[in-house]
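First up is the structure itself, then whatever we jot down about it.
Of the protein chains in this complex, one is absent; all others appear in place.
Showing subunit A:
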Amino acid sequence: MPTGADGPEQVAISGDDDVVRVRQLVRTYAQQTKLSLVDQTKLVTAASELARNTLIYGGGGFARVEEVSDGRRSGVRASFHDEGPGIPDLTLALADGWSSGSGLGLGLSGAKRLVDQFDLDTEVGRGTVVTVVKWKR
């Protein structure tokens, strides 16, 4: 559980119980930032998809969650880091229904639809960082 809303907090992702831990941490921040219930649910759902990607496709890694502000409004930023194989074809990976694994292919594209900002930094052989932000309305 976070001690305050200031600094970023990190959770290792190495098993599927860690996906639950990431969800709980993101929810705590979303509540602290006073996102609406629907926005909390969207952000936590996106975090769940992305944490599972980190685990399954990235071979594990960590998530970092923090409260952010752009001067006008506050929000929650969550990033998902792995040192896995990276994503060779981004367009394909972000297309609905495409999956390299056993998933439904909704992980990345679905998560993107659920948040306000979505950043994907990936390099083949180096790993992937996905960063999402949900702003308070």
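Quick notes on this one:
As a convention for this text, a contact is a pair of C-beta atoms (placed from the backbone, for glycine too) under 8 Å apart; a residue touches a chain by one contact, two chains touch by 3 or more; residues count from 1.
Convention: contacts and distances are computed from a predicted model.
Set against the options "ATP-binding cassette domain-containing protein", "Cytochrome c oxidase subunit 2A", "RsbT antagonist protein RsbS" or "Autoinducer 2 import system permease protein LsrD", the UniProt name belonging to the omitted chain is "RsbT antagonist protein RsbS". In the full complex, subunit A makes contact with the omitted chain through residues 16-17, 19-20, 23-24, 27, 37-38, 40-42, 44-45, 48-49, 52, 96, 103-104, 106-107, 109-111, 113-114.
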